[in-house]
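Complex shown without one protein chain; remaining protein chains in place.
Note that the chains take the letters A and B in the order they are written out, and that residue 1 is the start of every chain.
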Amino acid sequence: MNPNKKIVHLIIVVSLLFLSIIGYLTYFQIFQAAGIINNPYNRRQWAREDNTIRGNIYDRRGVPLATSEVVGDRPVRNYPHNNLYSHVIGYSYKQYGRAGLENHYNQQLMALFPESPVARIREQLTTDMVRGNNLVLTIDHELQRKVEGLMRGRTGSAVAINPTTGEVLAMVSKPDFNPTTLVADWNTLINDERSPLINRSTVGLYPPGSTYKVIMAAAILENPHILEEEYDCEGSIVIDGYRLSDYGGHAHGKVDLKDSLVVSCNTNFARMTVELGEGKTRGIAKRFFVGTPFKSDVPISASRFPAGTIPTTDLAAIGIGQGKLLATPIHMALIAGTFANDGVMMPPYLVAEVQNPQGRVLNTNTVEGIEIVSHEIAGEVRDMMIAAVNRGTGRRAAIPGTVVGGKTGTAENATGRSHAWFIGFADRDETTVAVAVILESAGETGGAAAAPIAGEIMKEALRRGVGN
Amino acid sequence: MRPISILVIINILLFGLLYVYTEPLDTSILIAGGVLTLLILVSYIIIVKARMGDQYIFLLISMLSSLGIVMIYRLDPNFGFRQITWYGLGVILYFLSYGIFRWIRNWDEYMYLYIGFGIVLFILTFTVGTTIKGATNWIRIGDFVFQPAEIIKISFIFFIASYFTYPDKLKNIYYFLGISYVHILFLVAQRDMGMAMLFYSIFISIFYVFYKDYKLVFYNFAAAILIVVYGYFTMTHVQVRFEAWINPWRDIAGRGYQITQSLFAIATGGFFGTGLGLGYPDYIPEVHTDFIFSAIAEEMGTFGAMAVVLLYFLLIYRSFKITLTIQDTFKKIIALGITLTYSYQTFMIIGGVIKLIPLTGITMPFISYGGSALVSAFIAFGILQAVSKKSYETEELMDFEPQ
Partner (left out) sequence: MFPILSWIIRYLFIALIYYFIYNIIRLIYLDISRINGKQKKKYNTPYLKLINRKETLDFEIEEFYDLKDATTIGRKKGNDIQIMDRFISSNHAKITMDEGEYFLEDIGSVNGTYLNTKKLQDVIKLKSGDRIGLGQVEFLFVKEVE
């Protein structure tokens, strides 16, 4: 072959190499740059930090939750409520980076991308400090205080949301820390075995236990052929050679689906799940985003659903929320909320509005609901959950004069001491609130330990009328 | 407007800006910029008026060098000043190598000389060489250090060219392969992986073009891949580089430090850049040599950086075009070798700092700070200029052939 022809091959190769550089640079700039700029190791941000007054953070009614002031010639961040918002707002320190909203909304708080080029030029020209944008949260300060008070001394998480809008009304994770004294406490905090720096509400993954039965109930209602008029619960069942027992080996006698949920009958749910089969069990989980991530303005760990073929014994365990199932507390609150909201799940969000320093609204968060189950199925499960509070395991969550529904859970785990769960909702005068409460290794049942806390939270939320 | 006028305007703007940037005001920057621009202008006029062949090569080289000098000046005025001195020397060598290459007619007859020159320099590097940044690839003469591999690049191309011109000089093709691999092995032994890769790419590409037996080319290619895989598992410094490429974010403070700092710079710059003097490129280690592209991307923006890529591309396109028009085998391979050297080198360093490929310590032609690299690039393109003169004459002569 003529050398020139082969040289043309080389020209093509070299052209492709150069094209790949241009292509990659464009891709990098459009899709990756924004994330990389925010990396706490990027020292450029800290250079900007010294002449930026971070934006303030307010609750839904304008109570300041984090503020900035200038001391000498340096901006200083204040967290007036100390521990109360350790996991919602987080912190921002040069030495230790950022967490919480201070991290996820850093661009807005620092006004890293001013709206107009004119603003950017003005920013470069003046020696004045740059003012960041303010955040208005969906959180209700009074409710948050109430929840924190109820959870004090415990280990676990409590989340309250408005299931009709997706607003997060309160979010507490325990143990917590004080962002004001973070620098001094750092070594103690990172060596603390209870991991106070972790926000359990959004990244803590727990076996949902019996609270998962609400999802299974919906799946069973969609496949009514597997329902038995009256199932005779003997306190345990043998599936594939493994014995599965009810709480305390207690036999529930003759129960239908509603009764099974009300008394939290493990044997019937395990039996029905096995009959339902792997495909439908996986299908309903997927619809409720168990095992797949869902949208939110702050990162939330995806709940886990086992991959691959599931052996029958594991499938039975999934029916009662054990096995390899794991879910975050905020996700469980959303699941409870879905049944209170006609089967529509509203993705959660924490920041209602971003405002510029002059108070003009730059960005308003809104979410679109996702229909998970039909209106009818949601209504039936809702009734079962109400019954579970009226006459079942969730009795201690009841609020006089209010429709309250819920499901308790007592989840076995590796620590040997079971987690106490309660998920539920309350409805009064067009106001709806949904909650999830988990007490880690409480050693008590969900009905005894978690339900009363959830009841108090819902009562306070309804009293403050923040559910709508 | 003529490109040369645009170049002058750009230089006036950028050096003017640098003058305002330094505090206290330093007129020596204006003088340096003026001298540089004048040097470019005079050299360009000489090339055009003396009909020295292709006019674009020098223009593109000068544009790239000017950007490099401006950036280096902005990072450290002392380095900037030295780089201008190197540029001046480079231009002189450009014309010298142009003249010498044309004056001596029988370059293709000295194959053994090229082999000897390369091997002796390699051995010298080993015996009297100094280690800088983990690679023993520098020779110190007084205050002055230089990288022999930069010069061996050229003798290596000459060796390949003379072999393919008179293949009978060596007993068989395996002698040729052996000598080529000796060059590459020396570089591996010096732990200079970037150079080794570069030499190998030049060798395999020319081998592909001028050797008829595809099987042997393929075996060589396959063997090289095996060697790279073997190298990965046996040499820790190769593994470190590779892991720093796959996931630099896992160890930002350690292995991934250089590359992540570079990515921070590029990301911060955005499409239009922060503006000269308004970014923080000095956070990146080795910013004036290996990572100068990131500094350009930060302060002149991704659009500025892409312009640099395009300038290189035009330079390479031009060189390829010259290569295609040459009839003489020896000169054709020389031109092809030079073109490929700078194509691959540019791709390797830019691709490395933007994390498209693993990072190899290699300089950016004409832009990076560094005497030996700049000088050898000027010599190489001086030779290409000489070859282009010939190709232009043949083009004109072809007009007289009756059709």
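The rule is simple: a contact is a pair of C-beta atoms (placed from the backbone, for glycine too) under 8 Å apart; a residue touches a chain by one contact, two chains touch by 3 or more.
What you see is a predicted model; the values in this text were computed from it and never measured.
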item	value
Of B:Phe126, B:Tyr219, B:Tyr232 or B:Phe272, the one touching the omitted chain in the full complex	B:Phe272
Residue touching the undisplayed chain, where the options are B:Arg255, B:Arg318, B:Lys331 or B:Lys389	B:Arg318
For subunit B, the residues touching the chain missing from this view	1-3, 6-7, 9-10, 13-14, 17, 20-21, 48, 55-56, 59-60, 63, 272-273, 275-278, 300-301, 303-304, 307, 310-311, 314, 317-318, 395, 399-400, 402-403
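Everything below uses one rule, namely that only the chains that are shown with their structure count from here on.
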item	value
Chain centre separation in whole Å, for subunit B relative to subunit A (CA means)	53
In the complex, subunit B residues that touch subunit A	205, 208-210, 249, 252-253, 260, 263-268, 270-271, 278-280, 283, 297, 302, 305-306, 309, 312-313, 316-317, 320, 323-324, 332, 336, 340, 343-344, 346-347, 350-351, 354, 356
Subunit A residues within the subunit B interface of the complex	3-4, 6-11, 14-15, 17-18, 20-22, 24-26, 28-29, 32-34, 36-37, 39, 41-44, 47, 124
